[in-house]
Every structure is written in structure tokens, then in C-alpha cells.
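A single protein chain has been omitted from the complex, and every remaining protein chain is retained in its original position.
First chain written, first letter: the chains are A, B, C and D, and each begins at residue 1.
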Amino acid sequence: MGILEVKNVGKRFGGLQALGDVNLSVKENTVHAIIGPNGAGKSTLLNCLVGKLIPDTGSVMFDGQSVLGRKPYEINQMGISRVFQTPEIFGDLTVLENMLIPCFAKRDGAFSLNAITSVPSETDVLEKAEAMLVEMNMADKRHMHSASLSRGDKRRLEIGMCLSQEPRLLLLDEPTAGMARADTNNTIDLLKEIKEQRDITIAIIEHDMHVVFSLADRITVLAQGTPLVEDDPQNIRGNPKVREAYLGESA
Amino acid sequence: MNVKPDFSKNANAATTAPAFLSVWDMHAYYGESYIVQGINFNVHEGEILALLGRNGAGKTSTLRSIARTGSPMVTQGEIWLDHQPLHLMESHEAAAAGLGLVPEDRRIIAGLTVEENLQLAQIAPPIGWSIERLYDLFPRLGERRKQEGVTLSGGEQQMLAIARALARDIKVLLLDEPYEGLAPVIVDEIEKTLIHVKEQGMTTILVEQNAVRALELADRAVILDTGGIVFDGTAAEVLENAELRAEYLAI
Amino acid sequence: MDAILLQILNGLDKGSAYALIALGLTLIFGTLGVVNFAHGALFMIGAFCAVTVQRILNLSYEVVDETQKDFLGNPLKVKATYVESWFGPEMGGAIIDWAVPIAIIFAIPIMILIGFVMERGLIKHFYKREHADQILVTFGLAIVLQEVIKYFYGANPIQTASPEALSGVANVGALFGTEIFYPVWRIVYFFFSVVIIGGIFSFLQFTTFGMVVRAGMADRETVGLLGINIDRRFTIMFGIAAAVAGLAGVMYTPINSPNYHMGMDFLVLSFVVVVVGGMGSLPGAVLAGFMLGILEAFASMNEIKSFLPGIDQIIIYVVAIIILLTRPRGLMGRKGVMEE
Amino acid sequence: FTNDPTGSSVTLGFNVPQTGPYADEGADELRAYQLAVEHLNGGGDGGMMNTFSSNELQGNGILGKEVKFVTGDTQTKSDAARASAKSMIEKDGAVMITGGSSSGVAIAVQGLCQEAGVIFMAGLTHSNDTTGKDKKANGFRHFFNGYMSGAALAPVLKNLYGTDRNAYHLTADYTWGWTQEESIAAATEALGWNTVEKVRTPLAATDFSSYIAPVLNSGADVLVLNHYGGNMVNSLTNAVQFGLREKVVNGKNFEIVVPLYSRLMAKGAGANVKGIHGSTNWHWSLQDEGSQAFVRSFGTKYGFPPSQAAHTVYCQTLLYADAVQRAGSFNPCAVVEALEDYEFDGLGNGKTLYRGEDHQCFKDVLVVRGKENPTSEFDLLEVVEVTPAAQVTYPADHPMFAGGALGSCNSGA
């Protein structure tokens, strides 16, 4: 049994069957990559996992509990964090504040009327956020408005925010898109390290094969809403169907 | 010392190269932060220029300055496109003069369908590729012509953004990370298209994190770092110069 | 039965007034995204165009009539209008009588001009600003316009009658074989509204203008990058909206005597209509206008008031609340328009 | 006592609506106040000071002190009116507050003046409550009220329209409207009229079509509009639009009655007022000496005749000054004593009494009609009947005025 069990999930948008019949099992403490052509339904699948969309059919179990029918914040409190395809951060807040919010959410739960203490006096949370900023190599930008970060930086910030929640399952939707090569490599290292240290499971969507092959323990190829194959990275690389439908010559 | 060339006349090949697009001593700010710090470069007709640099180097800002978006604010400098002074124009005039930008966050217009997004590009002359021809290039878009543009998958949106630029008859195409989020096969497709339009005489500036890929396509390269130009030469030179690659491109 | 038919007519008539005012507002507020608290003022200015035309046509010189005395006991100065002395009492009288329809001809260019000036001079700088700032600036503008009108025309209502030929009542019931008398001018108002609403619809529906403006609303920058001069289109849109508001005002004058704060009276209501109709939707605004008009007419019937006292005072708000709670974006709202 | 004027001048507070729907009435009141102050200080032609039955006023101010005034804006809102009155009392040291153009405001300010210990001379307020359940010892009203309108109108209506009538009331849904509706209905029912329906209309309504339409089928043959200001202008206009005036119901011509009329309203409703009856406190066309004197000095100064609001407040200013003069003191309690049960003449409505029990004034009430052929823009109403004071007088404990207590005068000491 994997920590995440997706069974027979289907989703239609009007006339379009975006997800056909998806079965997926993600093992604890592995990196599971989902790849596939554009519009294959990868992001849609992720949306079904975090409560952004409700699948028409099927079930999604996380750690033995169903996530369907729960609000996004409840799912997150169960231990699932998500990085979006286009960065979703608090643009009006500073980088440090962005980092503080997930730390508070982790400590205080979904709601807390903590209106009397001041933020600077919450040393434990502050320390944690600062540490995460250092880890993400963004400590020098802590007082910038996050809206004015360059896009690569926004993405790194978002990853940091999710990591600081210490999720059990981290969902990444193209985390390195638009990231400079050096940072991409840093991110790969960081994710590897985190997986090792923190006992975390990662599901990642990526088009950058360099990232996929350096990280993934297992790869599912999705095409037109249904899994084409699921296998080890080596076998996927060699699979002619995948090469033709997805990788092209450049792989 | 640089001497300012006279762009407005038919530039004399002897003094300066017969540049098609010239950027001269351009400075730009976001509010009070000084981002583009006095850059000069030329692009010749029909060539592909790769504009490279780390995250936050100022690539996007440079493209947006050329396209006259107003943000960042260009405080000084001249931009000439085929003897037309872009720096005196507003963005819609620059677009009419022959500039097309594929912005980095795609900027698909909410509330409009795929087809309307394309039609919108053909309201103001000059008109380029027909919508049917664009659908031939990106069949996925043709299949989704009635779908609201912003609900497309990430990669599909990227296709739409590129198609929208081609829908206008442009002389210079500014591409801000066009491959981002695209499946490798599609990237191959687009590369072919770029070569095709280049053969027809289109001039292109390409910003791309996948530097090797960009350099293999490009004729020349400009490398930016913290808002200034640190290298301007042929693409081959960059590929050969390991030091340069390591320092600015981390490859 | 007749009573119900009559209330339906009343509802349609009220509704056409609401729809027309809301239509102008939704062009600015629902489409351009500017919270325009000066819209009521535009409506009011339209009405005062009619007042002004009437005043101009009534411009007169004084003739001393020794046989009569004024309130201080001096010989009475009798007024004679220039129009009548130029065109003769017959023709002149007719021209004065038709002041309100004549005002329409003047109001269109004037209102468009006011719209242009307002947009170019002020609103243009506020598209990107927060709604709060838009509220403050347009509210300030509304006060200023209102006070200027008050300064010149006073605070009391000014009677502006419809032409003799269009006043009085007509038997609408003839269509159904009964007798239902309804004021002619209100019927005119209804058809006028339908024509204007239809005209605006077809303009925005059958041309790309509407799409471009909507696109510009969603993302000005990108539309600019596609070579479209969005500023100019916004200005035109504003001019149209001002003209629609102004025409609604001109036509409304014979129904209720205009005064300087009539705009404020309608302002809140028109915002409610637009939002209930759904942001960004023209048909929504029109539908909501008619719906609220009819409901209001029914709520003011004695039969209903007697078991729900005061319902006519709150019916619009009650309906608004119910609709907004059951339909997240009003009747026909577009996603993403002013939802944050 | 509060704000005892110690210097060479005394300050009065004129608190009128300068913004909002009654701003024009407020402006006219201000003109009359200025005129009154001018006359009190010995300027101008003296106006009604010359016709006033009391000869105490000398044209040298009040008790020899020059009269100064401050003005404020009530905005026709109780809150704003009280704020403005408070600032006159607390900041400017006014010993008397006067003005207003709506009953709610008058009652609210009257309450304030009672608490603060200054005299309040109510301006235009027609609700029975002002000198009924909300009466206050420090407040006096020169204007007439709903009951008096009914009492004055009833005999005229009887003569004109007979005793067999079905009346339909449209009433502005707030306290003034209710008291007027009650008064008129009682007065007409006493004639033998039948009240078909009493319908409340929202104060904010601008289009009354949906309230007018049911009148057509109700069997009523008289419509009573208990509306004031913009409400009345619109409801009357709408009623005429719907052809009510041309209708014949129960074999009789359909009639409309507007119990409280003013010239400014008549102007707003234009031709629609022609032939419609109502009551008013005073009209410039009155031929008595006092009215003539007032119209002359007002008309000469401003170029048009005064409204009833202007007349009311002018009288009140003179009456206050006269009372102080007679009492020999600005002390509110002395003024109250001087005004209570004071009878005088020469201020336009014949012999007038300020009744001590409720501080209501009793004088002749005018029944007017919209003029068919006005000779000028001011000549909109004609007086059909001057109802003598005796006919509109009621006992102080009349049920319509029950509840509340006058209390005792408060000098603020």
C-alpha cells in the first residue's frame, strides 16, 4: 500500500474527458514523477488530490483516509502541500512574511485568533522561517515585496513555503520551469536531501527530463487522461512509445 | 568610449553594422529599483539573438522595456526598429511598428476563448498568419478553440501565446522563455517553426533558461548580469567559452 | 386582474428605467471595472440638459403690463418668450412644448463630450488604482457636479413636462379587450429604453468592440502589445455610457421633476441592479433591472403590504440578498470580474 | 443660565437645511432670519416690527444688545442637526436656536435645547408630535400642525366635494406622515367621508406609479397625498399622469387633496397643482397689514416674495426678541414665562395665541388652491378660505397630542 492511492479517478470538462481512469499508487518516501504530453491531465490530477477539483468518479486515499469531499485547507492539514504551475504566493507581503504564514499554519492549525502577540515575539516560528529562507538561498531578499521577485525566485519561495510545512506528501507542478540551470541543480539537490532527511514523499510533474531522471524513483507516463505506462526511470527512457509520444529526439 | 550612432537615417554599414533593432544606452526602473542599467546591443535582420542570464538578471525587464510596456519605466535610452524610434512610442504603436512579444507568464486573456484570444491579435493591422494556419501548427489549439483560454493546460497556454504573436505580421519576435512547460516533442516543433520564420526573414530575440538549446539555435548571444551586458558575441563563442558558461550560465 | 396587469406595466416601466440606468453603469463598472459613483450624477446632468433646453426655449423679454400689479404693487412685467415672438405663438408654443424630445438631440453630444472629458481628465488615471481610490475620486466628482447644478438651479424639483401630445393616458387594455389606461409618456419611455438597450447590445454584440474592451479590462498590457489602442476604446466606451445615462435622465424628466440629488437617489439602486445582474454582463443588468422593477411594483400592492408591512421598502434588498446568496455571480455575471 | 450674553451683543443660532432636499427652503429661511436681524438691529424698513401689536422692540437689538447670528446646516438629519445646534451652543454661545424644515429634526433639536437650557423656536414642522407627545418646555412652535390642517380643510372639502366621498390616503412612511394621515382621516370621517385605504409609501420612493395604479380600481374618488417636498411633487405629478383628475368615479369627479402645501412645492409640481386644494401656514398674497409689510421688505431686499417658511422663522425671531424684551432677561425660563399664553396680533395671521399648556400657537389657517392662471412664477396658489383660529383650536389633552409631558423649563443653570 502506498501512502497515496488513486483509484479509477475520472474527470470531465464539458465534452472533454480530461482524466479517463487513473490508478496510481505512490510509495512512502519515494519520488514519483508524472510526465506526459501537454494537456495530458497531469495538473488536473494534482488538482483532484488537493481538493481544487472534485473527480467525477473514483477515490483518492491519503494514508488510509479519503481526501475527497474535504476542503483544501483540511487536505493540507492532513499533510499534503502543493506547488503550483504558476507561482501562487502572497504578492503584497514580504518574502519573510510569506515564509512565516505556512509556519504559523503548521503550528496553530487552520485558524487561530492570535491577535495580541506580535509577530516578532514569535521566536520559534521566526527562526524556522529564517532557517528555511537560508536553505532556499533567499535570506538576503527577506524584506523584499514578494511580487517584485523575478519569476525563478518566486518559484523557489513557493517551494520553500511548502517545505516549511513539513508535509508528508509534497506535490510539485513543474517546480523548475523557468529556473536557471544552477538553481535547478540546487533544487534537485535540495529535494533529494529533504527526501532523505525528512521522510517525505514527493510527486512531481516535470517536462525537464534532466530533473525527472535525476530525482524520480518511479515514473508514470500519462497521455490523454490515462496512464500509459508506469516504470523505473531506465525503462521509461528506453520505452519507444514514450519516446515517440512525448520525448521526441531530444531525450 | 561609445559613440552614439545615428539610427534614424539609413544607417551606414561602415560606421555601425546595419542593425535592424538597436538598443542604445537603455536604463529602466521599477519604482525606485534600478533594473536595466544602461545596455547597448544590436540585432540584425533575420537573425536569432539569444538573451541569456541568471534568474533576476534583467532579461524579462529588457524585453519589456523594448516592447514599451511602461513597466519597468525606461528613463533613458533609445530603441530603434528599422529606423523607427520605438522609444517614443506606446506599446500599441510599437506593436504596430512590427514588434511582437510572447510574455513570460503567457498572459492569456481571461474571459476569452482560445479563438477570441487569437482574433484579438488580428484586430489591429498588420495581420500575419491566418487562424487556420495557426491551428495547423498547433492542432491542440484547434481542438480547443471554444474553450476559455485560461483553462488550458500550461503547455497549451504557451502554445496559444506563441500562436498569438504569429497571428500578427511582425518583424521582430521577442520570446520570453517560450519552451517553458512544453513537452519535449512540442519544443522540437516550435524550434522548427522558429527556423521556418527565420528563413522568411523574421528577426528573433530569444530568452531561454535552457541555454545550450538556445545557443544551438541562435546566431548570436548576449549575456546579461544584474542589469548590464557582460557578453555580446556569436553563439558559438559562448558554447566554446567554458569560463563564461560556468560563470553566467552554470552549464 | 386589471390591477395585476397594471402593476406589470408599472413594473416594466420602472424596470426600463432601472435597466437603462444600470446599462450605462455596467458599461463603466461591469466592463471597465471602474466603481463609478458619479454615474448618478451623469443621469442627473442628462435630466438637467432637458431643464436647460426648456429654459433656453423659454428665454424671454419683459413687457410691462400696466393693468396688472406684481406682488410689491408695481406694474406687472409680463414675460414673452423669444421663441414665440420669432416663430409665432402657434409654432413657438409647439417648439416649447416639445422641449424634452428636442433636448435629446442636444444631450447626446453634450453627454458624450462630458464622458470624454471625464475619462481623459480623471478616470484614465484610475483604471489601475484600487477600487477604494476610484470610489473616493468619483464620489468627489459626483458631489462637485451635484453642487454645481444646485448652485445654478436650486434644490427644489423643477417641473419639466412632456409634450402635450404625449401626455395623458392611453388605453393599453384595448390589446386585451379590457380597459387599462396608462400614461402615454411612460409607454414612450419604455419603448425608448428598449430601443437604446437594443442598440447598445447590437453594437457590442455584432462588433468586436465589446470583446476588445473586455479583453482590455482583463489585461490592458497584453492588449496593448497586440497593437490595439485600448485607451481610445475605453474613452469611447465611457462616452457611450455617459450618453446612455444622460438619455435616461432626459427622458425621465417628465415622469418625475428633476432635482439636483436625483442622481444620488438612483445611485445605490443602480449599483444593486448591476451587481444582481452580475458583473460584466449587459443582459444581466437589463434582466435584473426589469426583474427588480416588477417585483417592486408588486410589493407595493396593498394586498401584499397588508400581510408583510414594509415589504415594499426592502423588497429590492431582500431579492438582492437572495440572488447573491444563491447565485455566486448574480444572475449572469462573468467569472473573475471584481471578485477580489 | 446657559450662554448668558455678557458682552454688547447676543448670538442667535439659525439652524436650517442648507444641503439636501430642503435646501431651498433652508435658504429662504436664512434670508428671513437675516432680514429679522437687520430689523431688530434697526436696519431696513422695520418690516413687521411696525405692525406687531407689541411695541417693546426699539430697533436697538435685544435689551440693547446688538443681535448677531451663526448659521448651521441641519442636512435634514437629526444627527447632523443636533451636532450643528450643539456647536452653536457650545462654541458660539447661542442663547436661542431656531430653524429646521422637518419634524424629525425639529423634535430632535428641541430635545437638545431642553437638555442644554436654551430656547428653541421650531421652524417649519407640521407633525402633531412637536407640540404633542414630544413637546418640551423650552420649545415653541409658530407653525400649524396636522390636526389644524385637517380642521381647516374639512369644511372647505365638504363645501366643494360633498359629504359622500371615498378617500384614499397615500402617506409617507414616517412619523410626520402618520400624524397627518391620522388627522386628515379623522377630520374627513367626521364629515361623513369614508376612508377606503391608507397606504404607506417609502420615504425614498421617487416613482409612485405602483402606488397610484391601485387607486384607480379601489372605488375611491378622492386621493389624499400625505407627502411633503420631493415626495409630494412626485406623487402629485404621477397621479396627474395617470389621468386621475379626468376620471369620474361613483358619478363624481375624482379629486386630489394635498393637506400640506407650500409654494416651493407647488413650483416643483408645475401645472399639476392647478385646482388642487390644501392648507398652508401663510401666503404672501394675504392682504393684512403685517403680511404686506413683510412681503414689501423681503421683496425689496431679495426681489421675490417670501415663502411660508420664511414668514414663520421671521415671526419667531421677532417673537423671541420681544419676549426677552418684555421679560427683561435672556434667562430661558423668563422667556418661557413671557411667551406662555401670550396673545398678539400683526404678524400676518391675525390674532395669535401661544398656548401655555403645549407651546403650540393658534392662529388663522389658510386653505389654498393651485391657481389656474398664474401671472408670474410666484403666483401659484390662491387663498380660498382663511379658517379662523377658533375653528382649528383643540384642547391640549386631545388624544392625537397625548403622551409626553412638557416638563419644566430648563435654564441650564
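A few remarks follow.
The working rule: a contact is a pair of C-beta atoms (placed from the backbone, for glycine too) under 8 Å apart; a residue touches a chain by one contact, two chains touch by 3 or more.
Following the convention adopted for this analysis, contacts and distances are computed from a predicted model.
Per its UniProt record, the hidden chain corresponds to "Amino acid/amide ABC transporter membrane protein 2, HAAT family" from the list "Cytochrome c oxidase subunit 1", "Amino acid/amide ABC transporter membrane protein 2, HAAT family", "Cysteine desulfurase IscS" or "Dihydroorotate dehydrogenase".
Residue-wise, the contact with the chain that is not shown comes from A:Pro102, picked out of A:Pro102, A:Gly152, A:Pro175 or A:Pro227. Contact with the chain not shown here comes from a single listed residue; of D:Leu112, D:Ala167, D:Ala269 or D:Val336, that residue is D:Leu112. Against the chain not displayed here, chain D makes contact via residues 18-19, 23, 26-27, 30, 34, 69-73, 77-80, 82-84, 86-87, 90-91, 102-104, 107-108, 111-112, 114-115, 129, 134, 173-176, 200, 202-204, 404-405, 407-408, 410. Interface residues of chain A facing the missing partner chain: 50, 52, 71-73, 76-77, 81-82, 84, 88-93, 97, 100-102, 104-106, 108-122, 125, 143-145, 161, 165. In the full complex, chain C makes contact with the omitted chain through residues 35, 122, 125-126, 129-133, 135-137, 139-144, 146-148, 151, 268, 271-272, 275-276, 279, 309-310, 313-314, 316-318, 320-321, 324-325, 328-330, 338-340.
The criterion applied here is as follows: only the chains that are shown with their structure count from here on.
Of the two chain pairs examined here, B-C and A-B, the one linked by more C-beta pairs in contact is A-B. Mean C-alpha positions place chain A and chain B at a centre distance of 30 Å.
Chain C and chain D, compared by their mean Cα positions, are separated by 34 Å.
In summary, the structure contains touching chain pairs A-B, B-C, C-D.
Remark: chain A residues 13, 16, 36-40, 42-44, 85-86, 148-153, 173-174, 177-185, 207, 209, 245-251 touch chain B in the complex.
Chain B meets chain A in the complex at residues 30, 33, 54-56, 60, 104-105, 140, 144, 147, 151-156, 158-159, 177, 180-188, 209-211, 249-251. Residues 67, 69-71, 90-92, 95-96, 100-101, 103, 107, 109-112, 116, 119-121, 123-125, 164, 168 of chain B are the ones that touch chain C when the two sit in their complex.
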